[in-house]
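Below you'll find the structure I mean.
For this depiction, one protein chain was excluded, whereas all remaining protein chains were kept in their positions.
Going in written order, the chains are labelled A and B, and every chain counts its residues from 1.
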Amino acid sequence: MTVAELLASLDRAALGERMHALAGRAFPICRSITGDGVRRTLELVRERVPLVVTEVPSGTQVLDWVVPPEWNIREAWIADRAGRRIVDFQESNLHVVGYSEPVRARMGLAELRPRLHTLPGQPDLIPYRTSYYERTWGFCLPHHRLEQMQDTEYDVCIDSTLEPGSLTYGELLLPGTSAEEVLISCHVCHPSLANDNLSGLAVATQLAELLGRTEHRYSYRFLFVPATIGAITWLARNPDCADRVRHGLVLTCVGDSGDITYKRSRRGTAPIDRAAEHVLRHNGAGFQLRDFSPIGYDERQYCSPGFDLATGCFMRSPHGTFPEYHTSADNMSFIRPAALSDSLMTVLEIFRVLEDDRRFQNLQPYGEPQLGRRGLYRALGGETAPGAQIALLWVLNLSDGHQSLLDIAERARLPFGTVARAADILMGHELLRETA
Amino acid sequence: MTVAELLASLDRAALGERMHALAGRAFPICRSITGDGVRRTLELVRERVPLVVTEVPSGTQVLDWVVPPEWNIREAWIADRAGRRIVDFQESNLHVVGYSEPVRARMGLAELRPRLHTLPGQPDLIPYRTSYYERTWGFCLPHHRLEQMQDTEYDVCIDSTLEPGSLTYGELLLPGTSAEEVLISCHVCHPSLANDNLSGLAVATQLAELLGRTEHRYSYRFLFVPATIGAITWLARNPDCADRVRHGLVLTCVGDSGDITYKRSRRGTAPIDRAAEHVLRHNGAGFQLRDFSPIGYDERQYCSPGFDLATGCFMRSPHGTFPEYHTSADNMSFIRPAALSDSLMTVLEIFRVLEDDRRFQNLQPYGEPQLGRRGLYRALGGETAPGAQIALLWVLNLSDGHQSLLDIAERARLPFGTVARAADILMGHELLRETA
Partner (left out) sequence: MTVAELLASLDRAALGERMHALAGRAFPICRSITGDGVRRTLELVRERVPLVVTEVPSGTQVLDWVVPPEWNIREAWIADRAGRRIVDFQESNLHVVGYSEPVRARMGLAELRPRLHTLPGQPDLIPYRTSYYERTWGFCLPHHRLEQMQDTEYDVCIDSTLEPGSLTYGELLLPGTSAEEVLISCHVCHPSLANDNLSGLAVATQLAELLGRTEHRYSYRFLFVPATIGAITWLARNPDCADRVRHGLVLTCVGDSGDITYKRSRRGTAPIDRAAEHVLRHNGAGFQLRDFSPIGYDERQYCSPGFDLATGCFMRSPHGTFPEYHTSADNMSFIRPAALSDSLMTVLEIFRVLEDDRRFQNLQPYGEPQLGRRGLYRALGGETAPGAQIALLWVLNLSDGHQSLLDIAERARLPFGTVARAADILMGHELLRETA
């Protein structure tokens, strides 16, 4: 089965539910850039695809960085003098600042206050905060709850460990007929945040599952990594990746109901950029295109000038642009099966373009070949040629060995699939041959 | 006389009437892609210009095609049981499907009905239909007339022949000082349709007549060919044409009252494309520009990838966009002398650009030469320089041997003629010399 055939065969609704269910199972786990939460999350992915899990010891030099100590946490709370827990990690793992060092103390509100993070503009929501590389501790809570706290003493407890351990990431390679790779990367370091980025994890897992059933030209490499340090660790361990990676996509925030947003790679006009734009233009739905910037997710690392992998970022609502971003409102009801499924299908359509984009030589380049005697032309003159027929003429006219099917589809303003089918038909009539 | 001088000397109104008259004489003739109708039509053109007529035998292999049998027709009708001819080829040659095989039969309406072509949305008009390469027969008639036909028996007669003969086309070469050619092609295979394409035939004939009186740099080659198969036949017999043809125009639908439409060549930015766009932008009238597509007239053949001649298509209302297209309403009152004349003049202006577009070297390139002492400058400072003076400065400033007069006209946003006159003046003062 080719990727094109796969696309035609899928049950979108069922896939949407399947991805949503995977995200739902992973949602309660407390993840960070290291620790058991990442391991448990990758175990869930391994139930579906044969992920290879790598552990890189704390203290390992990775490019300009060092793998940090491993963080794990058992409990964390703030209790009032009556022993009532007014903030409790069991209730939501967002309540504790990621990488908080352990603490056990009694202190007045004045002393505690600088440790408490809230969102005054969204007083019902818990913010998401981390401090990976500067030792501190703290709690996050709804601003309303903070306003109810009395100026009295509190017991605070964070039962965490920050000790030598390792950074964990997952990797899966689906070999194609070529050693050239498509890189798909998602970050797996955020705790109970659904869109950012259990949505990315669910879509990536589903892509791997589906592509595993197809025959494909490219090799597809999936990375499930902690943001920044995970991508950097993988790059440090794969310094020759630029020799193999031809196209890349970072998947993030792909489950909300917003339009799809594609952020171009640093190169700006790489094949992945053109394929993504083409698919979005012909999808019939709204979409946004953004130029590359070094703000965002792990495309920052893959597009650093030393590697310059042609990696775009595929999203729906971009990080920072929706009010639920990095708050407790980014929960399982914020992401929708239909949106996950739409993201999945669109990425597959992009991969289909990459798979099938080739160059051909018209074997009857002098004048138009007589399509009629080959059964490829309307018999009775005077009618307007339909779309499929127009595609035959475009492919014949532009197949000079230099222009690829995507070039042709763009110039003809036809969907790639229509043009690719025309090329197949012409190949079948020996009017076309593939060129290198 | 140069083309520029010719342009200044013409009587537009008289030329419009002359072209309309030629089209009117050719209108009644039943043309097809082969046969006596084409021969009689080319005879009319030969009364004005010394056309060379070529006959290519049926069965000749031409590129991927074969010259078809020759089709001729004497009469064709449908008669009711009372012998009344309710459809008659004598009334309009559109009534019979082009290339209909002979038939003589009596049949009921049910059997006849699939052979009858109408336009339900334009019930008073006869459609134009052909079937060159699939043997069939049929009639075309107003939908209103079909609705009046009773469910009874009819006598049908098509007295045609489909026999080995030849394909006929006309060709005229006006040699210039250079062997490089401008190709002008019009199709001559449509029966009583005025805009499509007796208008093209009339304008092409008039162009040939007028250019024959001028001294020109380029050699102008005129082709009067049946659409598709005629162009393919000419290309097959002139496989080295790409060595000589520098610019080309297909002329079609140039007599209606719509704005001029120019469809770019496959190359998109060839000199003919730039010249046409420039002339239209400075003409003061509305116009349309279209990118190349492999749908249309014989530019499809000339722009096939093996030849890739820089051939645009010059039209007024493009085929398929006006309601009269391929119906009996495309008659002699649909085309207007003024429109034919405007098309003629515009094509001549385009040719004038091609003729006079050259590169020059400023012989006083350091600073501006002192125009005043040469009588080329306003004497009293402080007034705004007029257009002709600005052109002198632009030509001096940009004539570095690389930029042509059209380049200069485009950058200066001046009409080509103004720039060309400035170059003439500067040549006269030895401030400029032509470069290769």
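The criterion applied here is as follows: a residue touches a chain if its C-beta (ideal position, glycine included) is under 8 Å from a C-beta of that chain, and two chains touch if they have at least 3 such contacts.
All values derive from a computational prediction rather than experimental measurement.
Asks: Based on the whole complex, identify which of A:P28, A:P294, A:P323 or A:G387 touches the chain you can't see.
Replies: Missing-chain contact among the listed residues: A:P294.
Asks: Sort through B:S9, B:Q150, B:T321 or B:Q370 and give me the one touching the missing partner chain.
Replies: Candidates B:S9, B:Q150, B:T321 or B:Q370; residue touching the omitted chain: B:Q370.
Asks: One chain is left out of this view; which of A:T2, A:N72, A:S131 or A:Q389 touches it in the full complex?
Replies: A:S131
Asks: Return the single residue from A:R266, A:R316, A:R336 or A:R352 that touches the missing chain.
Replies: In the complete complex, the chain left out is touched by residue A:R266.
Asks: Kindly note down the residues of subunit A that lie in touch with the hidden chain.
Replies: Answer for subunit A: residues 63-65, 97-98, 127-134, 228, 231-232, 235-236, 239, 266, 291, 293-295, 300-301, 303-307, 320, 326 touch the chain left out.
Asks: Which subunit B residues would touch the chain omitted from the figure, given the whole complex?
Replies: Counting over the whole complex, subunit B touches the hidden chain at residues 362, 364-370, 372-373, 379-382, 384-385, 390, 393-394, 396-400, 411-412.
The rule is simple: only the chains that are shown with their structure count from here on.
Asks: In whole angstrom, how far does the Cα centroid of subunit A sit from the Cα centroid of subunit B?
Replies: About 54 Å separates the centre of subunit A from that of subunit B.
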